[in-house]
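One protein chain omitted, others in place.
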Amino acid sequence: MKRTLIFSLSVVVFLMMSAGLVLAGGEKEKVAEEEFVIGMAHSHTGWAAAFDVAFTCAVKYAADEINANGGIAGKYPVRLITGRDCASIAAEAVKSVDALLAKDVDMIALTCDSSGAIAAGRHGQEQGILMITSTGSQPMTPIRVGDWMYASNFTDNLMGSAIAIYAREELKIDTAFTLISYDDAYTELPKYFAETFEKKGGKIVGEATYNFEQVDFGSVVSQIKQLPEEPDAIMTAAFEPDFPAFLRQIRAAGIKSRVIGADALDTPTVYSLGPVAEGVLLCTNRVPVPGSEYEKIMKGYAEEYPEHVENAASIVGYIAMYLMAAAVEKADSTEPEKVRAALDSLENWQGPTGPITFKGMKNRLPIMPVHILEVVNGKGVYRKMVIPNKEDIAEPY
Amino acid sequence: MEIAIQYITNALSVGGTYALLALGLAIVFGILGFINFAHGEIMTICGYVLFYAMAIGLPFWFAIIIGVIMAGVAAVIMERIAFRPLRGANPMSLLIAGFALSGALQISFLVFLGERPKPVPMPEYFTGAIKIGGIYIGVVQVISIAVTIVAVFALNLFLKRTKFGISLLAAAEDFSIARLMGIRANAIFSGTFAISGLLAGIAGVLWLAQRGSVSYTMGFTPLIKAFIATIIGGMGSLTGAVLGGFLLGALEIVFQIILPSEQLIFRDPIVLFFLIAVLLFRPGGLIQEKKESMR
Partner (left out) sequence: MLSIRNLGIRYGQIDAVRNINFDVNDGEIVCLIGANGAGKTSTLCAIMGLVPIANGSIEFSGTDLGGMPTEKIVRMGISLIPEGRRIFSRLSVEKNLLLGGITIQDDDVQSMIGEMYSRFPILKERCNQLAGTLSGGEQQMLAVARSLMSKPKMLLMDEPSLGLAPMLVKSNFDLICRLRDEGNTILLVEQNVNQSLRITDRAYIIENGELVASGSGSELMESDFVRNSYLGITDSK
């Protein structure tokens, strides 16, 4: 009787152990299917929310598309972890990234608020985790953070140079006046414009500065009026609410120079300004041309996120997701080191709106297409895709 | 000369907008004894109403009227919900209630109305320019100045000539005695906020005419400017608020002109420094009003 008991107990224990082994083995099987985990540290409140929210929606949309096809290269499904709100405040961005780092993510996409991205990025840099700037266009963000941080949008120097090339080569603009604000590094973009513009034979005839929410641009207007000749163009990276105020005031003062802005002008407000905005040039990631790849993507996207279709940050998010997927596919791994190496060697990767190259570029700032639009009858009319040559791009500083 | 006229027009139009906002703050402070820090959000509400009114196809002027009226209504509702339950409380509690309300409204705008600025298109004749002699003057600037003058004049007339206006002035001077006359305290509270809201609405329209879009944070900067203007003018003094608004506008324009381009980032600190100097010589502001001690 006793023997039988011991025997049966041994059998039970054996069965349990083997069952445990089977279960454990099963779990191991699951791990083999590697996920590519992206931490999303974005601002859902504050000024940066206007860009970050649309970016995250598009990343999610692209990730769903990829996963519907079995994951990256059919074997690496994408999983997104939304971090806590960065609130457009550097300290909050750091907390958000710290929390994501603890969750074992493979990479992190950061808020476009550059002070937050830099502060939080340094924590990621210490941990050796791959990071992208999302819609952030500040070239100094990857430079200040270090070799784990990549720009996923065109940077200000690339943008400024592309606009300058278009202005010189297509519009034959000879003289330009620049309007800069030191309140944010982004509004210093006209300096990059000026560098390439002069390199291409143009002449900068004056420079003025302004403060955010200044409302009154009377002194800038008179500075322009006092020039011996009205400049062919006025270049500024001002955005709402300063840009509409500035534009109205120079037009009210009878200044007819063409106004050239940057990507932050691609908003409904600018298109609704009426006659004063006619002829304004701006750049964007959008390609609003019927039949373009962009339009096809947005058609599907509109069904899920109609409120973000017009936001250029959407396509940046979509491209960024596929860009990372391309790197993972090329690396055939989700290991940060390998993905990073793949990203570094990416050359002429055909993104939905044009080729993107990291290979041979310093500071992890890609060359990618800049699309120029002109405001005609209150709409952004597509003019040209500009991809500057490496040597024409102004150095970031 | 041309440039001088241009500068004066600009200074008056910017100062006028500050003055209207400062008046709204000052009238609440003068009568009820606290600063409404959610005043800027009334402006924002006016902006959103304008946007939605125009989006459903209402004509521009009609939308403006609705926007301004809704600003007044919003201010009255604000008083009912946030400030009336705290009546008689420490002014600090009211101040904090204002901050809380401002934050809550901003987040609500963000969540329910979206994080991107909404365009408020202005008709062409509103944003163009008129050429007088050799100089161009922006229509918006002229309208701003005219509207400010009309609003200040109308407010003055209302306060001096109507029974309710006189009651408000009496309440501003001595609230408990005004109640002893039989003036209804609730009517004073609501009326004060209604006027303050209407003024914020008008200022909001002028502000929007310049900036072209409404965003959920729109009210913040102007509120700070208006707050500075009321302090400089003398807390609670209506004349002082108008003077303070114009002084602030004029100083901003003056430093805008005389500061060299690379020093322009110091404009606001310099303006503030100048205003602090004013306070050193006149600690109670430009116009100091004696207040009765008992409230």
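All chains are identified by letter, namely A and B, in their written order; residue positions are counted from 1 within each chain.
In this section, a contact is a pair of C-beta atoms (placed from the backbone, for glycine too) under 8 Å apart; a residue touches a chain by one contact, two chains touch by 3 or more.
Since the structure is predicted, the reported quantities are computational estimates derived from the model, not experimental observations.
Counting contacts over the entire complex, the absent chain touches B.
Across B:Val142, B:Leu169 or B:Ile270, the residue that sits in touch with the chain not pictured is B:Leu169.
Across the entire complex, the residue among B:Met181, B:Ile258 or B:Leu279 in touch with the chain not shown is B:Met181. One chain of the complex is left out; on chain B, the residues touching it are 163, 166-167, 169-170, 173-174, 176-185, 289, 292.
By definition in this document, only the chains that are shown with their structure count from here on.
Put simply, the C-alpha centre of chain A and that of chain B have 38 angstrom between them. By the touch rule above, chain A contacts chain B in their complex via residues 45, 47, 49-50, 53, 182-183, 207-211, 213-216, 218-219, 221-222, 225, 240-242, 244-245, 248-249, 251-254, 267-269, 271-276, 307, 311.
Residues 3, 6-7, 10-11, 13-14, 17, 107, 110, 114-124, 127-129, 131, 136-141, 207, 210-213, 215, 217-218, 221, 252-253, 256-257, 261-262, 264-265, 267-268 of chain B touch chain A in their complex.
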